[in-house]
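Of the protein chains in this complex, all but one are displayed in their positions.
A, B and C label the chains in the order they appear, each numbered from 1.
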Amino acid sequence: MTYARAMTKPVDIAPATGRLGVLTPGMGAVASTFIAGVLATRAGHAVPVGSLSQLAHIRLGKREENRNPLIREFVPLADLGDLVFGGWDPISPNALEAARTAGVLEERDLGPISAELEGIVAMDAVFDQRWVKRLEGTRVKTTTDKWAQAEALIADIENFRIANDCDRLVMVWCGSTEAYQEASAVHMTIESFEAGLRANDDNIAPSQIYAYAAIMSGVPFANGAPNLSVDLPCMRELAAREGVPIAGKDFKTGQTWLKTLLAPGLKARMLGLRGWYSTNILGNRDGEVLDDPDNFKTKEVSKLGVIDSVLQPEVYPDLYGNVDHVVRINYYPPRGDNKEGWDNIDIFGWMGYPMQIKVNFLCRDSILAAPIVLDLALFMDLANRAGQSGVQEWLSFYFKAPQAATPVPAEHDLFIQQTKLKNTLREWMGEDAVTHSEAG
Amino acid sequence: MTYARAMTKPVDIAPATGRLGVLTPGMGAVASTFIAGVLATRAGHAVPVGSLSQLAHIRLGKREENRNPLIREFVPLADLGDLVFGGWDPISPNALEAARTAGVLEERDLGPISAELEGIVAMDAVFDQRWVKRLEGTRVKTTTDKWAQAEALIADIENFRIANDCDRLVMVWCGSTEAYQEASAVHMTIESFEAGLRANDDNIAPSQIYAYAAIMSGVPFANGAPNLSVDLPCMRELAAREGVPIAGKDFKTGQTWLKTLLAPGLKARMLGLRGWYSTNILGNRDGEVLDDPDNFKTKEVSKLGVIDSVLQPEVYPDLYGNVDHVVRINYYPPRGDNKEGWDNIDIFGWMGYPMQIKVNFLCRDSILAAPIVLDLALFMDLANRAGQSGVQEWLSFYFKAPQAATPVPAEHDLFIQQTKLKNTLREWMGEDAVTHSEAG
Amino acid sequence: MTYARAMTKPVDIAPATGRLGVLTPGMGAVASTFIAGVLATRAGHAVPVGSLSQLAHIRLGKREENRNPLIREFVPLADLGDLVFGGWDPISPNALEAARTAGVLEERDLGPISAELEGIVAMDAVFDQRWVKRLEGTRVKTTTDKWAQAEALIADIENFRIANDCDRLVMVWCGSTEAYQEASAVHMTIESFEAGLRANDDNIAPSQIYAYAAIMSGVPFANGAPNLSVDLPCMRELAAREGVPIAGKDFKTGQTWLKTLLAPGLKARMLGLRGWYSTNILGNRDGEVLDDPDNFKTKEVSKLGVIDSVLQPEVYPDLYGNVDHVVRINYYPPRGDNKEGWDNIDIFGWMGYPMQIKVNFLCRDSILAAPIVLDLALFMDLANRAGQSGVQEWLSFYFKAPQAATPVPAEHDLFIQQTKLKNTLREWMGEDAVTHSEAG
Partner (left out) sequence: MTYARAMTKPVDIAPATGRLGVLTPGMGAVASTFIAGVLATRAGHAVPVGSLSQLAHIRLGKREENRNPLIREFVPLADLGDLVFGGWDPISPNALEAARTAGVLEERDLGPISAELEGIVAMDAVFDQRWVKRLEGTRVKTTTDKWAQAEALIADIENFRIANDCDRLVMVWCGSTEAYQEASAVHMTIESFEAGLRANDDNIAPSQIYAYAAIMSGVPFANGAPNLSVDLPCMRELAAREGVPIAGKDFKTGQTWLKTLLAPGLKARMLGLRGWYSTNILGNRDGEVLDDPDNFKTKEVSKLGVIDSVLQPEVYPDLYGNVDHVVRINYYPPRGDNKEGWDNIDIFGWMGYPMQIKVNFLCRDSILAAPIVLDLALFMDLANRAGQSGVQEWLSFYFKAPQAATPVPAEHDLFIQQTKLKNTLREWMGEDAVTHSEAG
């Protein structure tokens, strides 16, 4: 095996002193599962399975050096004991009620931490039903003026920081998928966006107001939904100006996670792909929201990009030039939060002979998303302390539709994303990157 | 992205002049599908899907350099037009009958090349029913003396070389799985093995006699079955002494291929694994052979190693320390050569909550194996011309139970294997290895 | 076992002399597969698997009497040798081209009967794209006047009868699903319908014009699609007046067939049902048509009725009072005519504990439909000769949404339908019905 000689010196990373506030717009199934899991882990009742920041090791140097520390012992992450939680929600009054309504966690897990959860009260949300037709918001800010909404959120953030004595904050969007939209004139520059806020421009969605408020407050923003949010020219400009890390979009949880395993596997073996049909059934609030075609469109676009990006049909027209890719989501109440996917994959091999792979994934949406929220909170905070700003492409590992930091599109291949994440950390800490060639 | 500075100068590789003979012990479903596909590709009737050596591109240098040649234009592989085919089989008289009996390829694909296939006549096999109880060999060498069998095979090889005017030969085992055995005293040294041949030692299986004959003839040997064959101290010693490349074992086709996709994916995400149940149904000769518990044992051992190797239970006891892994194969005639797998995978996430993945793979065994035969033939020949000898660990990508070149166990993770294969080729040609860190 | 004493004398059934013409509006995948199969069976090349009229036995009398003739030897059905075929299609010129375009049957099956198939030329269709947006009809009647269209069809029928020297005719709708509609004023009486034809009423769909023409010509009409066609007051009135048997609607082929197996099975065991999610992928013309929401609606209504009808939620509110039933169809070209279904069924048992059944059906739509066309043609002709008219509820066995002969809804339970079919035949022939009580 050969090893890359480090090209960069280690970067300076400020230490993780004091408390880190984690703010989630949306305090429903995902956020409450995330919070409960961190509390339970702190109390020694649970293992934060799925979290690289807590559980994964990272190999350093040559194989025979036998250096394989935990990531959290290698890079200076905030400690779980230093996290405090807050958020906004149009429906849930607090994290306990949110968790009980979601029905993800069993009572035996919620019981021991119920008082703590109940104390995490949701702030009134910036909410507009035009973007999420299937939900009725009752705990919402009274003003419908967008500029005033932004100011209210900025005040919320500042008040939270003071009340909780936070050294630093991060924001992770855990709210609903909004109706589909494409970037429009108002999203082009900071100037046009701020003018739009003042003019109450219809094209500005609530998630964008949260993103704006976060960045203006110097708070890193990670986007767990397929909403445009920070994937807009004005937000990139703002993040650069304010020196704030941003990342998105759309947590890569169940079906798309599997897709970014399987598609690279097909390509590794030069097996052809003729079609991929994916259907999902879920019965939670998310499923209800996505039952509306406008909101589904947003999700669909996020989900459809994966295959082309991984398979490079332009390089491999014989193998990947004629792929029918269909993605469906159906609201099916009996399933509750247990999203279930069924994928039919039509492949072909030697001399074009067809084969089929069917994958049935009985997953739990929030259980898969919660550790992503934790990792993003800690890694975005790390990036911030490391002086990074703008799009954190090394976190594409966590996203269905990763934002690129440069004009070159971001990678979707889960294994390349993982390599990128780990080699970025190695690089920041002055360690060599790893290759796997024969010489090693 | 950073790039590894090449540590080695390009190696000297002799050009691929003249004809390359590909010899397959076993001329059944796999070998006949492989041969038919090469013939059809040469005639322009088929695409050799699944073959990296024919279809895959390889990135060179930095992304922005845009150098992305086909592998076969990058390294000096033998041309398909220069291949000639031969083999041994205890049942099939020639490649055409073998293909028709196997029922893998349709008549419309066999028709145009039937005369060529019929001309590829199987030599009488070294066969011993004690190792494959379910088969009756009728086209077998009359001598049952092992030393005489080895000499007969060496003569077969030499005769084939002359008759077909071959510049070089390679041998790829495409025969049946033999009954289970572990290495015994007779397998320890060249000396003990040759003594065993002379003494007709019961512990020497037919596949070992083929391997011995190949290496003694200077012919690289790749092992497509889980038989020990070249995975024995005596064979390593012999390969080193004779300067011959060897590689094995057991083609990584359907279910195990998927396993080495999915297991690394689980680990990448730090998702726990509680159990993995795999069953297979197949109705071809292979299924019949594996219906015997002795032969199944051999296959089972080969298949079971994958998960532990990838998941590192010693590093991650909470996640992978308690995995029930069950693998079954059932002979089911209606399926024919279309091996079908069903996997149930019990995983767990955040706070230990369980989830399930079920994978149903309607695959075609020989269709997946044929391009592996081709790639191994061409890459083993390349290694030979590049002056390599002994275990070719960079080809672990193709094997269920890859042999290691060193005391460190070989990698099972398909993506690491792929990186290793490509970076080895880059290295041999004097190109830099590729990493994916943020700086790039 | 006790046996019902026959309450009715045998009915008089005219013998099946001469030729029987089978007319199919729609000469696409289903009709061409049906025709090809009959021709191949006549030629001794195929077995008409799936056809009760050809293959099923029927028990007569007590078990110990050992009387178990083939249905076709028990009741006087037309002989396959006496069938002649005709039809209309807006796209296919003849049955051979239809079969080749459909891709259902392989060339080795079509070859020997290709001349016969080519000779079965489709007549120009009555077609109106407003009812089937996804199809472009090119071989259509030029008149758009509905009364003239009806007259043209009646003339087609008469010409076919004469040209082919038919003793009798039957018509089986094998065309596309039309856009959704409900019965309107124009469909209430013969008078209103005929006035509508003359007035070119927008509510009259092409399939209704075929039904009208058939009944007016004394030709029994069976409806293989979910279109209303003969499921209209005016058509019932007309069938009664003209003494013509009618039956419908929507061939019960793959997923619904399975549903009417599984739902009665759940109920037999008093297992509860919480939800049933069904999705289908198919890539044929039918799939393309159903990709339009208007046409899908028609199919959806037909498919959704099944569960309630079988499970009687009003009688079993605890078990079946809260069922989420979702049915989806997705156009997915790689699948071709091989419609594939995936069903997820959420059941519950003892003390309410949940369980799941998942069914993946890799079926072939036209292969399942073809024997139904044959059986309906022969049984409708039998009913006609037996002097029956109006809705033939005893044929509900073949339909997704069976028409009832009386105000009581028709049964959906496949096993009750089967009993009904067989006991009706027994009754017509003067045999006892069968029960299965202990005494027997």
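The criterion applied here is as follows: a residue touches a chain if its C-beta (ideal position, glycine included) is under 8 Å from a C-beta of that chain, and two chains touch if they have at least 3 such contacts.
Given the structure is predicted, the values throughout are model-derived calculations rather than measurements.
J.: For the chain that's not shown, point to the residue among C:364, C:385 or C:400 touching it.
T.: Only one listed residue reaches the unshown chain, and that is C:364.
J.: Taking the full complex into account, find the residue in A:51, A:360 or A:417 that is in contact with the omitted chain.
T.: Of the candidates A:51, A:360 or A:417, A:360 is in touch with the missing chain.
J.: Give me the subunit B residues in contact with the hidden chain, please.
T.: Those residues of subunit B that touch the unshown chain are 274-275, 277, 279, 281, 324, 326, 328, 330-335, 340, 342, 344, 346, 358, 360.
J.: Since one chain isn't shown, list which residues of subunit C touch it in the complete complex.
T.: Interface with the chain not displayed, on the subunit C side: 2-8, 33, 36-37, 40, 46-52, 55-57, 63-64, 68, 104-105, 109, 257-258, 261-262, 264-265, 268-272, 315-316, 318-319, 348-353, 355-364, 366-368, 370-371, 393-394, 397, 408, 411, 414-416, 418-420, 423-424, 426-427, 433-439.
What we mean here is this: only the chains that are shown with their structure count from here on.
J.: Of all chains present, which has the mean Cα position farthest from that of subunit B?
T.: In terms of C-alpha centroids, the chain at the greatest distance from subunit B is C.
J.: Subunit A to subunit B: how many Å between their CA centres?
T.: Between these chains, centre-to-centre, one finds 40 Å.
J.: What are the residues of subunit C that contact at least two other chains?
T.: 360
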